[in-house]
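With one protein chain held back, the other chains of the complex are shown just where they sit.
On to chain A.
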Amino acid sequence: MNQHLIILPILLPMVGALTLLLMGKASFTTHRRVSVSLTAALVFISLLLLDRAASGELSFYGLGNWQAPFGIVLMLDRLSALMLTLTAVLALGCVLFASAGDDAKGSNFHGLFQLQLVGLNGAFLTGDLFNLFVFFEILLLASYALLMHGGGKARVGAGLHYVILNLAGSALFLIALGVLYGATGTLNMADMARRVATMTGDQSALVTAGALLLVVVFSLKAALLPLYFWLPRTYSAAPAPVAALFAIMTKVGLYAILRVQTMIFVDSSAAGGITAWLWWSGLATIVLAAVGVLAARDLRPLIAYLVLVSVGTLLAGAALGTPEATTALLYYLPHTTLICGALFLIAEMIGQQRGKAGTRLVRARRLHQRHLLGGMFLLAAVAVAGLPPLAGALGKLLLMQAAEGSARLWLWPLLLLAGLCALIAMSRAGSVFFWASYKGEVATGKVSRAQLAGVLWLLASAPLLVVFGGPVSAYTQAAAEQLANPQEPIRQLLGDDPAREIVQFQETTGEAP
């Protein structure tokens, strides 16, 4: 049982999704109960896996007991355990929130939600590049349907762009995989890393091309500068619990970049190009997203731009490449994901109580529960702007400490100015929502208990990440050190001797294109 634990984060939501889809006509209460308990179970399982990974043990799971590098292998290290836990925690908040009534606006919300979790968890666990593509497709397919949940002009319009863009991205992904397979003759990440390290000449040029193409695809998912224009519109059109879950989608791209950068292409000729591209695009993303934060006239796009600020920050951190920077960004990552998710949910609750004005930054009726909503908004705003005493400040501090030399010159002012822009925009939004209201009229509508539970569950992360800052940063540091030492998983998975037989097989079957 213990050895099979690693496949459960994929299997459990998959079985759950099929059950939920087949249940069809059962009442919403049943759907909600099943979905919430499945997600809660997922939190429990990922905590178990986190505990296992924390000891530094690398776990591998050969699907169908096919041996690597021939079969598809799942790999659990500290980074993937962290991402799994983050996904499960965020998903529980979203599904609780959705159970308050958002799920009833369209069909099959919970089934699709669980399918999305299958894709996310699979992408974090897999140790095979083509399998990564398949899980990306699963999570994208579910996200297409979830994005359109409830229908409406804005959603269909934004959805069309999102779908077409991601289909083009998938085509690029396949081309990159084809190039890499042609050059290396393998798709297993560990095996590919070993072969890339010994590659020279033409093959090495092919690997560089493939690596850069892969990074372009992952940048599209992560919404890095020239490829982010889809994000604000899509995220602001999506239903609130879906937008909140989408907060992790950009981090899938980041995870994939981190994984291939640290494991496969660390010593290859592509490494320099990847780092430079990530660094400058990351910084430019911070700048443009900060401008977007200030320019947004509606709370939802504003939050979407805040997501972009965090993406830029994280990718610039990834470009630094030192273990300190990775420590910092892995500490900042859970915080920013959960808070951005919570902000989307809070925006929905504010919109519900403002009648026609919705989340637009205009004068409207007074909110019914302004103290409760105002308190939560304040907490989230402080957290997202990166002010002390919450975890955002710590994460940014760690990241700024990790930057050295001329990198410091660029990162410090940009990061601090982006924080300032977030602060200004959030204070402006807050004063409009909670103070600039018409006298007398009070809007109706009340926050339901499930919505409150979902938001508080996510918001609790901000103080908790500070209180447990020591253990968490120790964990992320250990994760960064594990990532900085890619030889260990390769040796554990494939043994010490290079697989000569496969190389010979390649030679006899004719030249690679």
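The definition used in the following text is that contacts are C-beta pairs under 8 Å (C-beta built on N, C-alpha and C of every residue); 3 or more make two chains touch, one makes a residue touch a chain; residues count from 1.
Everything that follows uses one rule, which is that contacts and distances are computed from a predicted model.
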Among "Sarcosine oxidase subunit delta", "Na+/H+ antiporter subunit C", "Amino acid ABC transporter permease" or "Acyl-CoA dehydrogenase", the UniProt name of the subunit that does not appear here: "Na+/H+ antiporter subunit C"
From A:Gly24, A:Gly178 or A:Pro471, residue that would touch the chain that is not displayed: A:Gly178
Candidates A:Gly24, A:Gly101 or A:Gly157 - the one touching the absent chain: A:Gly157
Candidate in contact with the missing chain, chosen from A:Ala54, A:Ala104, A:Leu141 or A:Leu423: A:Leu141
Contact partner of the left-out chain, one of A:Leu167, A:Leu417, A:Val467 or A:Ala484: A:Leu167
Interface with the unshown chain - residue positions in chain A: 130, 134, 137, 141, 144, 148, 151-153, 156-157, 159-161, 163-164, 167-168, 170-171, 174-175, 177-179, 181-182, 185, 187, 508-513
